[in-house]
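Removed: one protein chain of the complex. Kept in place: all other protein chains.
Each chain carries a letter (A and B) given by its place in the written order, and its residues are counted from 1.
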Amino acid sequence: MARIRLEKLRHSYLPAPSGPEDYALTEVDLEWMDGGAYALLGPSGCGKSTLLNIISGLLTPSEGRVLFGETDVTTLPPDQRNIAQVFQFPVIYDTMTVYDNLAFPLRNRRVDPARVDARVREIAAMLELEDWLATRAANLTPDNKQKISMGRGLVRDDVNVIMFDEPLTVIDPELKWKLRSKLKELHQAIGVTMIYVTHDQTEALTFADQVVVMQDGVIVQIGSPVDLFDRPKHTFVGHFIGSPGMNILPCEVVDGGVLFHGQHVRLEGPITRTGKRTEIGVRPEYVRLTETGIPAIVRKAADIGRHTVVEAMVGATPVSAILDDRAPELGVEVHLSFEPSQTRMYADGWIATAGERP
Amino acid sequence: MALELRSVTKRVGSEMHIHRTSLSIDAGGFNILLGATNAGKSTLIKLMAGLERPTTGEVWVGGQNVTGMSPQKRNISLVHQFFVNYPHMTVFENIASPLRVAGIPKSEIAGRVEEAANILQLGPMLKRRPQELSGGQQQRTALARAIVKESKAIFLDEPLANLDYKLREELRDQLPDLLAGRGTVVVYATSEPTEALLLGGRTALVHEGRVTQYGITTEIYRSPANLVSARVFSDPPINLAPVEKRGDEMFLGDLSWTVFGEAARLKDGSYTVGIRPHHVTPIEPKDVSAAVRGRVQITELSGSESIAHFALGDRTWVSLAAGIHPYRVGEEHEFHIIPGQCFYFAPDGTLAAKGTAHG
Partner (left out) sequence: MKTENQRGWLFVLPVLLLVAFNALVPLMTVVNYSVQETFGNNQFFWHGVGWFEDILRSDRFQAALGRQLFFTATILAIEIPLGVAIALAMPRKGIWVSVCLVLMALPLLIPWNVVGAMWNIFTLPDIGLLGYALNNTLGIEYNMTQSPVAAWITVIVMDVWHWTSLVVLLAYVGLISIPEAYYQAAKIDGATNWAVFRYIQLPKMKRVLTIAVLLRFMDSFNIYTEPFVLTGGGPGNSTSLLSIDLVKVALGQFDLGPAAAMSLVYFAITLAVSWLFYTLMTRDEQ
């Protein structure tokens, strides 16, 4: 178990890259503490799988170093790094039973049979697979197969880090929920460093203590789920996290504040800088319908049980709001107001207001 | 244009894939088929589209019995989960293909293809091949192909399932505008309850080859007809537990609460209570509530919501609350159940009564 450090990593899949567009990873500098739950979050093509494969050793980076503790493991193959990886689809040995599947990594390392048995049963109990130990692995449902894949990673004591590459892709939505919780439970019980790659922000935020948000090969922001939700540093993060994402509304900077569609909007604090493109960022959770405020016409309203999601048009700009009350009628004129402490300004995509929180 | 399934069944070999089902669907608005994978949603769509023939029963479209008719003659469109496009044709030709097959004159084709492409923001991609496009663009090409001809019915079989989370949100936002107001029947299959609620319209809950409930989406969400429907239409899964009714009180182990209204009029006996996670809160709500203490086993904080899994007797219940709540794993915490949001199910699974608030 160790600290993981990534130094100046760059990677290109082309043998002779000519410019930044040829790189899948443009520049990554990262340090992770032992035992944490981390997530790599971003859209398809952002470089998260590339980064994962570099950490696990399935890929050697074009430039940069990977360190586990003080050891440089950049060129070491996966079986020498003491890592485990769970893939998008279940990878199991069809001809073996569940027991043999789980025992396989230990037997390959010549662990003594008594210890193998104890460990396999312990992990099977944690994953709720004890009843299936004698069944041929090929006969299980996909979610149980994926549990076997996870189990093979957990069964070894010497694992530094377990990596999950979009592991819930082939799982049914109802079972996704169970497996997600199970993963969280496992992390709480075992405390091994776990890195989870996904494009699903719910999966990333509910699992991880710290989330690394990536776009186009670059890390845009690292932070806890609460940090990323509350204070996204970039409009991409604001938009990508949250369902629906943060409202990014074009605004004008005037003396003493900002104007959105000619209306003054109070921000969380003083403006720190400005730029060519200025926008207000406010999450739908902090947009309210009030008596006075910015006039808007309700375009869509959906009651999704736990709250209501409303989309209202201010001129040609859509603004989303999450409300606790019943959905307003379509076409009705309403007035919007934004919670000032949660309204931020972004200049050229980057946050440009100083918050009150230290 | 209405679409009707009259007492259809589908048997494959010795298995019944669809049990006797009758469904009547109108044009305008989304008609959603919600259910788990392999519940029968795809089979129902294939029966409606004519890709498969029902073992018994009839399919009627627009007042006509089309049961034996091949899909080609029915004038329908289908968007599949796996971005089905012709790989050897450009995007333009892909979108134009249904019009060419229908014999529309060339002069008209170009105009209609461009219109559809613009609606789906595919304008700059028209000359490319599907493999060169991203997943989202490929699916939009499939959608363009579906809307370019004026079909009587459009079927979408989990069209967003293979897309990135955020892309799914964007496309889902655009779908109602895209497909509304054409006088066509729109049938949309999905396995995500939240998607059904966001798209609105009417929903049919599908479970193991049966339609367990059909009606206006928000109404059937608020009033599940039976336990199976409640289970299918809940995300996160609905909390369930056996309860005993004695007089005016419902007993769940040591916990009890007073019931009113139709719940109070139930016969004394055993029932199953169901309550959705967002009605189990860590903060005392304004409505009357019953408090329960449970040891927190797992916590998940997503920035906007806090989820806690806690022990209730030998069961695990889930609480979903907005905002951030400081739970500590392993510690006991107090949660509040809102009786007004409970569903009571009889032993046979049907809804016996809905909880009413103190009234």
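One rule holds in what follows: contacts are C-beta pairs under 8 Å (C-beta built on N, C-alpha and C of every residue); 3 or more make two chains touch, one makes a residue touch a chain.
Remember, it's a predicted structure, so these values are computed and weren't measured experimentally.
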Sole contact to the chain not displayed, among A:S12, A:S62 or A:S149: A:S149
Options A:T60, A:T95 or A:T272, residue touching the unrepresented chain: A:T95
Touching residue (missing chain; options A:N108, A:T141 or A:T274): A:N108
Identified contact with the non-displayed chain, of A:A84, A:V192, A:V265 or A:V310: A:A84
Missing-partner contacts on chain A, residue numbers: 56, 58, 77-79, 83-85, 87-89, 91, 93-96, 104-105, 108-109, 149, 152
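We adopt the following convention: only the chains that are shown with their structure count from here on.
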Averaged-CA centre spacing for the pair chain B and chain A, given as whole angstrom: 25
Chain B-facing residues of chain A, complex: 43-45, 172-174, 177, 180-181, 184-185, 188, 199-202, 205-207, 225-226, 228-230, 239-245, 283, 285, 300, 302-307, 309, 311
Complex interface listing, chain B residues touching chain A: 36-37, 134-135, 164-167, 169, 173, 176, 191-192, 194, 197-200, 218, 221, 235-237, 276, 278, 297-304, 307, 309, 320, 322, 324, 329
